[in-house]
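A protein chain is absent from this complex, but the other protein chains hold their places.
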Amino acid sequence: MKYEINTPKHSLQVEFQFDSETLIIKTDKETLSFEAIQVQPGVYSVLMNNRSFVVGICPIEANRVNINGTPIKLELLDEVHLHLRQLGWDALKETKAGLISAQIPGLVTKIFHSAGDQVKEGDPLFLIEAMKMENEIKSPVSGVVKRIDIVAGQTVEKGTNIIEIV
Amino acid sequence: MKYEINTPKHSLQVEFQFDSETLIIKTDKETLSFEAIQVQPGVYSVLMNNRSFVVGICPIEANRVNINGTPIKLELLDEVHLHLRQLGWDALKETKAGLISAQIPGLVTKIFHSAGDQVKEGDPLFLIEAMKMENEIKSPVSGVVKRIDIVAGQTVEKGTNIIEIV
Amino acid sequence: MFKKILIANRGEIALRVMRSCREMGIEVVAVFSEADRTAPHVLFADEAYLIGPAPSSESYLNHEKILTVAKASGAEAIHPGYGFLSENTDFARKVTESGMIFIGPPAAAINTMGDKTIARQSMLKTKVPVVPGTEEPIANIAEALAVAVKIGFPVLIKAAGGGGGKGMRIVHAAKEFESAVGKAQRESQSAFGDGRVYIEKYLEEPHHIEFQILADTHGNTIHLNERECSIQRRYQKVIEESPSPFIDEELRLKMGLAAVETAENCNYVGAGTVEFLVDKYKNFYFLEMNTRLQVEHPVTEMVTGIDLVAEQIRIASGQPLSFKQQDIKVTGHAVECRIYAEDAAQDFTPSTGEIVMLQIPDGAGTRFDGAIRQGMEITPYYDPLLGKLICWAKDRESALNRCERALREFYIGGIETTIQFCRSVIKHEVFRKGSYDTHFYAHFKEELHAELSASSEEVLLVAGGVLHHHRDQAKHQSHRSDSSRKGRSNWVTFQQGRNV
Partner (left out) sequence: MFKKILIANRGEIALRVMRSCREMGIEVVAVFSEADRTAPHVLFADEAYLIGPAPSSESYLNHEKILTVAKASGAEAIHPGYGFLSENTDFARKVTESGMIFIGPPAAAINTMGDKTIARQSMLKTKVPVVPGTEEPIANIAEALAVAVKIGFPVLIKAAGGGGGKGMRIVHAAKEFESAVGKAQRESQSAFGDGRVYIEKYLEEPHHIEFQILADTHGNTIHLNERECSIQRRYQKVIEESPSPFIDEELRLKMGLAAVETAENCNYVGAGTVEFLVDKYKNFYFLEMNTRLQVEHPVTEMVTGIDLVAEQIRIASGQPLSFKQQDIKVTGHAVECRIYAEDAAQDFTPSTGEIVMLQIPDGAGTRFDGAIRQGMEITPYYDPLLGKLICWAKDRESALNRCERALREFYIGGIETTIQFCRSVIKHEVFRKGSYDTHFYAHFKEELHAELSASSEEVLLVAGGVLHHHRDQAKHQSHRSDSSRKGRSNWVTFQQGRNV
């Protein structure tokens, strides 16, 4: 089956094909034998043409992996998605830019706006304290604060929605 | 509830009593507060009167624990068993002395007897090779070989029955 | 010598102090918050006492609770580690008043040096040059701004009551000033229970060089040479080394004397660190003195062979130093990498979660002072420092090669860490040459992060292959477990029922 591996800097066309336990990876340049085995939940040992890699799957972001300690983010599109893209759909644009969630777990110590406020891209939105460091979260877009889901003093998990800007 | 803790050298009468999360241990000398929390499956962190212990439960023998690295084997009898013992039952004598099983996993390289043979206590029964060392297993009893469950050259797990002597 | 010591700290430093105590035959008492019940410092102590809920203000900063527990345990002395109560005059005094010994300098020395503004004033009595700045904590924002304008931007806002980069902000222009002061004050309050901050001239192209000091109660004060701490991000050290590749023997001699003079000037006792800024012309300025054990102290231990925690304990018990200045010999070279639970790719934001796999490097000249274990949850409550990797070898090049090797074999799965960031610094040509200053990170930021996110075609293929495999496995597993679960709970049970 044909796949496309994308990162912000690269795009690679490959073909994956199972040969009993081994995965055969074909690119336009070479054919590689790929074998992965789980070492711990979410951590694999990979031998690709006998080159050894320890690869962790990020438990939170499905498209993030860590290879021998180096984190990389990628998009793996199969034929169905490749076809959808030809029809105009873009997987990378799926996230709502105006919905700001906590990127780290911690204590929200201050929120600078109320619903209805005008904000500009780069304006500080709120402060979140984690591991004794205060982090200022800036608005990624310009717009109007539609709603605020939490109050200052609240502890949030990573991924909790904080503010929506429309 | 009353319990008895036995090792080959000691016997201790105690009373266990739950006080929400904490276990209260009473002996004839003192009262201790005991709190255990699982760190990994089968490994507990214990604080007993604030003294800290890491305790592992042996995955194979239910009565074997490892306290701060020191293995100890004990018997914990509750009221029911204490009562049974008064009636003549002895928990320590439950194992069949004549049924010899593999104490270690490995390869049985040689069996010295056939069914029907007479053996004396201390006679070599079979050789088992594990981790490159050959171990000679001697008979714990005198008697007649009733049956042999495996053949030389066979790999066995710990606990596999090898020979029964009656 | 003491028989029992309470360690009023957590994480790697609690374990570090524990090790020296044990080697001296001293029992150790740990304290812990509700979030730390199964943390390594609790598991491996002789005794452990719960001192409150997760927030440090209610546990690790709780004077009364810690003192009560110390008395109950029968501890004769308290080691505060670094951070938390280590530079708190009030706490030090209370420990002494409770009839125990505070393993650190006398309260008066903490007061003089721990308070960065008083420290600057006191230094005016000596011949040691001081960085220009305010002499008092900021009381009035307008006055403070006037001082900042007079000194000239950029300026640094720094916590008066603590160190370690917390409560610190650089301000480039007057309009950012007020907001930066507010942030620094809140951070200081939260980290040290003391919100006071002051202003200091921000020197350009400086080296951050510090000298380790030891002073006993018998009037002996010596230094144990320098540590080069110029590799920083967010005003916090990431990599330290000793000897400094920038310092020559003549400068080392002069700065060593200045460091000893600084300590003697405040009647210092115990282990302490005198921090200097050194400009590119090799002029040096007193920056501050940290009146406690420093995070990066192992770098000095590796090159001098001296156990600084053991010395702290001996000094606190009244023993004189067993060596003189001329006995201090430096052998080889040591470098330390701080391993934080942070995502370097996202501006070093903290990363929390379970450590699902852990492989700590080891071998000759490889030391890891940490407090982590596989299966442990990294919580958002405390400092993100997981531990410090310290590598020693006979010369700088070998030490860096060893460090690169150790970082390569270091694997922490389940959370983001600075392991790879440290690796890209250690591999960097300018760092290798030893010709770097405190602007190293700002200057090479792009390059370092590009190195981090650089993916060869091979790596992309591995990443794609693993994702494919993982999704495939997940699909099969969910099929399997669905059917087996259903099967076991009705169909198979039914069949078995018939057979019985």
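Going by the order they are written in, the chains are A, B and C; count residues from 1 in each one.
Convention: contacts are C-beta pairs under 8 Å (C-beta built on N, C-alpha and C of every residue); 3 or more make two chains touch, one makes a residue touch a chain.
None of the values given here were measured: they were computed from a predicted structure.
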Output for the hidden chain's shown neighbours is A, B, C
Identified contact with the non-displayed chain, of C:Met357, C:Ile412 or C:Ala463:
C:Met357
Filtering C:Thr96, C:Gln189, C:Asn220 or C:Gln374 for touch with the omitted chain leaves C:Gln374
Which of C:Glu58, C:Asp307 or C:Asp472 touches the chain that is not shown?
C:Asp307
Positions on subunit B where the hidden chain makes contact:
3, 5, 7, 9-10, 12, 14, 16, 23, 25, 27, 32, 34, 36, 38-44, 46, 48, 51, 53-57, 59-60, 63, 65-72, 74, 76, 103-107, 109, 129-136, 158
By the contact criterion defined above, which parts of subunit C meet the unshown chain? Give residue numbers in ascending order.
15-16, 19, 22-25, 40, 43-44, 298, 301-302, 305, 307, 331-332, 357-360, 362-364, 366-370, 373-375, 394, 398, 401-402, 404-405, 408-409, 411, 485-486, 489-490
Take the complete complex as the reference. Which residues in subunit A touch the chain that isn't displayed?
37, 39-40, 45, 47, 50-52, 54
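Just so we're on the same page, only the chains that are shown with their structure count from here on.
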Take each protein chain as a node, join two nodes whenever their chains touch, and name the resulting shape: line, ring, star, complete or other.
line
Rounded to a whole Å, what is the gap between the Cα centroids of subunit A and subunit C?
30
Residue numbers in subunit A touching 2 or more other chains?
none
Subunit C, residues touching no fewer than two other chains
none
